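Missing here is one protein chain; the remaining ones are kept as they sit in the complex.
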Amino acid sequence: MSFPWAKQYEPKLPLTRWLDERLPVPRLVYNSLGGGYPVPRNLNYFWNFGVLAGAALAIQIITGIVLAMHYAANGTVAFDSVESIMRDVNAGWFLRYAHANGASMFFIVVYTHIFRGLYYGSYKAPREMVWLLGVVIFLLMMATAFMGYVLPWGQMSFWGAQVITGFFSAIPLVGDTIRIWLLGGFAPDNAALNRFFSLHYLLPFVIAGVIILHIWALHIPGSNNPTGVDVKGEQDTVPFHPYYTAKDGFGLGIFLLIFASLLFFFPNYLGHPDNYIPANPLSTPAHIVPEWYFWPFYAILRAFTADFILPAKLWGVLAMFGSILLLFFLPWLDSSPVRSMNYRPKARIAFWVLVADIAILGYCGGAPATATYVILSQICAAYYFAHFLIILPIISRSERPRPLPNSITEAVLANHGGTSPAKTALATSTTSPAPHAAH
Amino acid sequence: MATVDDMVPPGESPEPFHEEAHDPRRRDFINIAAVSFAGVGAVAIVLPLINQMNPSADVLAQSTTEIDLSKILPGQAIKTSFRKQPLFVRNLTPKEISEADAVDIATLRDPQTLEERTKAGKKNWLITLGVCTHLGCVPLGAGEGENKGPFGGYFCPCHGSAYDTAARIRKGPAPTNLHVPDYAFNSDTVVTVG
Partner (left out) sequence: MVRLIASIVGAAFVLVLGIALFGSVAGVITDPVAPTAESVAHKHPKELELASNGVFGKFDRRQLQRGFQVYKEVCAACHSLRLVSFRDLQKIGYSEPEVKAIASQWVIEQPSINPETGEAATRKNIPSDRFPSPFANEVAARAANNNALPPDLSLITKAREEGTAYVHSLLTGYTTQPAALLKEFPDIKTPEGLHYNPYFANLNIAMPPPLTSDGQVTYADGTKPTIDQMSTDVSAFLTWTAEPNLEARHAAGFASIIFILIFCGLAWGAYQNVWRDVKH
């Protein structure tokens, strides 16, 4: 699809030939995840995480459909129905722990996938649409995860629903009306639980749909690569199958190893004890926190403690949503023509500061809201916004990138030969049939 | 995997492929082994996904139902519930017993005597599930004034199966007699079913 040298699907059996003429699904699969998709040959392990995210979604959908066969979305029985799954349903404990920890694995994988995109500039032209769709998927995932966490109807479920719907009450004038509409009542109860269940079941399929668009958009320009340099010719690529299916198979094995360790030996490590207490609308737990994957955003929310023109509560909510929505503008905020941070010394430093910054925000978000953590959150939240909205746009104009390799193949050979890409640029350029684009 | 070798990019320094050094069949063995192993894993993971649909432990827990017979007069029947299914308990009149005994067993679709369907010395107590053996409807005849059908026992309105006074199938599509569950008399007036 993306390159002229992509191999064409050739049905071998009469049946596949018959099918190909009528409904070319095998051809579609071949062109998107098979031998017909040429992929840069130099992808590192960070490129495994797209396929792993797909696997994580599949695990969540399968275990989720099965759990829904036993779960009852009603405040009086929801908690007990989950416990009945844990105690009485055949292999129920396995399915429920797989679903709960599968959500964490999904976020681990997706966060790595996002940071991969940030580091290697995968959001830049011509892949902006891939990035935008990715942010849409991320938002849908967060909504799905939040609503899923409400379903067991424990204390954290209930108070999570209370706090998160409380965000909407920060909207001036209509906030309370919107919150009551969202909940279908004045506090989380059956109405909220039922609609959350309905949407929690629906949204993963919406995510799957957007993933198809995400992959479609990816296949127009083809995959980015660690050098960020465009594919120049056939020697720069290998077919997705068998090269990357083999590599993804190994990656999937490692993913499952970590997943199984968590699921079978530390199934409650990432959960919170309070969610094993049934929801009680009359008593808030001493220390309420969302699931770990929301901690950085929760820290940003809590960092806004001062009124300034707008009330602090509204600032917090705006900033929390803004911290994600700004990702939609990233392709245009970072105007550097160089994609990979490997060749952008200043932006690379800023990137690693951002990683540390988000890690600290995450730690603060999970910790109690004491003065120390609030101060730390305020500093880190300030850097977060400054990084994307101020620092990165400035760096992208002022920085002098390091010389890029002339082609992917050249970079690969330079790595193997132990010489720098700059030195081998001229020496190996004669072997490359494609003309050098100016970068 | 011949195509793998064809795909070596032409721009690369020409290294020998060591083709002779490897037996290609042995090289491919590892690919096949990995894919097969993944297949075994996928099958293993499907088992709990199927098994979860079997009855759960609380459903399987052997629950029992106690029935007080003292209030059921001859000719009367009650409909109660046993493991979420209707249960018919009937106190047969001597006339109904003799009607049941008069039937020639050989002519029955599911040959059973009334003795075989009741406890020794308690021939008047007919305890059966109220589930038609055709497609599971609840037959009429246990309630006061309900249609007992042409054989004076039970009559299933769904597809017209008619049972006699020993709850044996006599006419209609049902293949077997109404099922008699395990039960025991605790005393003359109390029965434990299950």
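Letters A and B name the chains as they come in the text, with residue numbers starting at 1 for each one.
Quick note on the criterion: a residue touches a chain if its C-beta (ideal position, glycine included) is under 8 Å from a C-beta of that chain, and two chains touch if they have at least 3 such contacts.
Everything numeric in this text was worked out from a predicted model, so none of it was measured.
Engineer: Could you tell which one of A:20, A:83 or A:399 touches the chain left off the display?
Structural biologist: A:83
Engineer: Considering the complete complex, identify which of A:11, A:184 or A:322 is in touch with the unshown chain.
Structural biologist: Among A:11, A:184 or A:322, only A:322 touches the chain that is not shown.
Engineer: Residue-wise, where is chain B in contact with the chain that is not depicted?
Structural biologist: Contact residues on chain B toward the absent chain are 1, 4-5, 7-9, 12, 15, 17, 27-28, 30-31, 33-35, 37-38, 41, 44, 57-58, 61-64, 68.
Engineer: For chain A, which residues reach the chain that was dropped from this view?
Structural biologist: 41-43, 80, 83, 86-87, 93-94, 97, 238, 242-243, 246-247, 249-250, 252-254, 256-257, 260-261, 263-265, 267-268, 273-274, 276-277, 286, 303-306, 308, 312, 315, 319, 322, 326, 329, 332-333, 335, 370-371, 374-375, 378-379, 381-382, 385-386, 388-390, 393, 412-413, 416
Everything that follows uses one rule, which is that only the chains that are shown with their structure count from here on.
Engineer: With chain centres taken as the means of their Cα atoms, state the distance from chain A to chain B in Å.
Structural biologist: 47
Engineer: Could you pull out which chain A residues touch chain B in their complex?
Structural biologist: 35, 41, 62, 66, 69-70, 84, 87-92, 94-95, 233-236, 238-239, 242, 246, 249, 407, 409, 413, 428, 431-433
Engineer: Spell out the part of chain B that touches chain A in their complex, as residue ranges.
Structural biologist: It is residues 1, 3-4, 7, 9-13, 31, 34, 38, 48-49, 51-54, 56-59 of chain B that touch chain A.
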